[in-house]
Structures are given as C-alpha cells and as structure tokens.
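Below is one structure; the comments refer to it alone.
Every protein chain except one is present and positioned as in the full complex.
Entry: subunit A
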Amino acid sequence: MTAQALASLSEEVLLEIRGLEKSFGGVKAVSDVSMDLRAGIVTTLVGPNGAGKTTLFNLITGHLTHSGGSVRWLGRDIGGMKPYRIARLGIARTFQDLRLFKDMTVEENILTVMEPGALPFSFTGPSAREKRERVARVMERTGLADKARTRAVDLAYAERKFLSLARIMAAKARLWLLDEPASGLDPNSYATFLRLLREEVAAGVTVCIIEHNLDIVVGSSDRIAFLDRGRLLADGDPKTVLEDPELTKIYFGDRV
C-alpha cells in the first residue's frame, strides 16, 4: 500500500488546497489547511467530531465560501464559485444525512443526476436509451434493481445509503467526496460498499472519504489526513498516521 501510494505521488494533482480558512463568528472551523488530492488516490479524513471535516467538504463544493486561502481544481481557482458550477467541473459529493430526493423513486433519483440541464430536453447529453441503461447498471451494482419504483423515503436504512452511492456513481464525476458513507452499515452491506468503492477507484475515480471507523480507514485508503479543531495535524500513509501516539490520544480522547 505504501509503495503504491508513493508511486502515485507522481500522479496529477486534481484538487489543490492552500491555507484554507473558514470562521463562523469567532470560531475557526477550518484553519490554515493545505493538502493535495491526487488522481487515483483514496484519501480519508479522520478526526474527532467538530474537527472541520464536513466544513472542508462544504468549502470544496461551494456550499460554504472560505474566508481565506484557495481551492484550485486542475489549476483553476474555484473559490466562491456556485455549487452547481463546481459540480459540473467533475466534483461530486454525498451527504452525511444523505439528502435523497425523498418523494422520487430510486430510478428517478439516479436518472435526475444525469440531467443537470434546465431545459426539458437536451441535444448534447446522453440519449434517453443510454441514460436508461446507465440507471439500470447502477441499480444492478448497488443491489437496488428490484427497488427501482420504490420511493426513496420507503427504503430501509442500508438501501438509502446505497441509493446515495448510486447517485454519485451515475454522476460521472472525477472526484468523489463521501461523507461517512459506511456508517451504520451491517457487515454484508459494508463488504458490498467496499467492493463498489474499489471498482470505481480502479475505473479512475479519485475519492476523499470522511470516516470514523479506523478499521475501514486502514483497509481502504492510501492516505490519511488527520484534522482536529480545524487544523490538519497529519497527512500521510495510514500506518504512520494511525500509529502516532499523539494523534491516537486526540482521536480516542473524547471517547474513553
């Protein structure tokens, strides 16, 4: 894993974060964070609650505007851009609270992310048949095929998490920001999730995950970034970061 991670350090930098700051009132939620997300690397953000992990995602996707520093996508400054514009560049995300389109069916939830345009028809996007096939394939892979016509609100918990994943799979983004995608999953569902993630990474997707379960982190990431109180305390390969006694103390300190 380490060798692989080192080898891929030569990979193209997709997202470059420099000196990123965000304060809410007087509280610094993100403070002087700098990091690169390189193509093909799975990065996991860990850190105690309130460390600023989700805030960092919101700053990248434009749901929040930073108060200092810069975010660059393939060299282009995307700070202050509207979320839909950032999304169209190839950055997609999931939400901790999923935010499914609850009154729409599973099929429609997946279909609608392939149709960002505002007009009721499109000449440039994929054809209706292509979209249908893509929806079917994504539902098949996420195990939702027999729930195609079920509304999102009527799904069980694990199915909702897979629908959230199915949406991002259908969106054809280069960079995925996943906010606790595996939390609350039973072992079987978890194995499926991991398999899907690996397949997508192998197919060229770059992933950044927020995760609490350290077993998952070690097993599925090339690199760990440790955040605490808005600061990036460590950034490196999983073993080194997780074996650092200082960080372990911070991470488990609020639980023991």
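Keep in mind that, in the parts below, a residue touches a chain if its C-beta (ideal position, glycine included) is under 8 Å from a C-beta of that chain, and two chains touch if they have at least 3 such contacts; residues count from 1.
The rule is short, and it goes like this: contacts and distances are computed from a predicted model.
**Q** Name the omitted chain as UniProt records it, choosing among "Amino acid/amide ABC transporter membrane protein 2, HAAT family", "4Fe-4S dicluster domain-containing protein", "Urea transport system permease protein" or "3-isopropylmalate dehydratase large subunit".
**A** Checked against "Amino acid/amide ABC transporter membrane protein 2, HAAT family", "4Fe-4S dicluster domain-containing protein", "Urea transport system permease protein" or "3-isopropylmalate dehydratase large subunit": the hidden chain maps to "Amino acid/amide ABC transporter membrane protein 2, HAAT family".
**Q** Out of A:Arg38, A:Lys147, A:Arg167 or A:Arg223, point to the residue that touches the absent chain in the complete complex.
**A** A:Arg167
**Q** Can you work out which residue in A:Thr44, A:Thr61 or A:Ser221 touches the chain that's missing from view?
**A** Result: among the candidates, A:Thr61 touches the missing chain.
**Q** Which residue from A:Arg99, A:Arg132, A:Arg198 or A:Lys249 sits in contact with the chain not drawn here?
**A** A:Arg99
**Q** Quickly run down the residues of subunit A that touch the omitted chain.
**A** Its contact residues with the unshown chain are 61, 63, 82-84, 87-88, 92-93, 95, 97-104, 108-109, 111-113, 115-122, 153-154, 167, 171.
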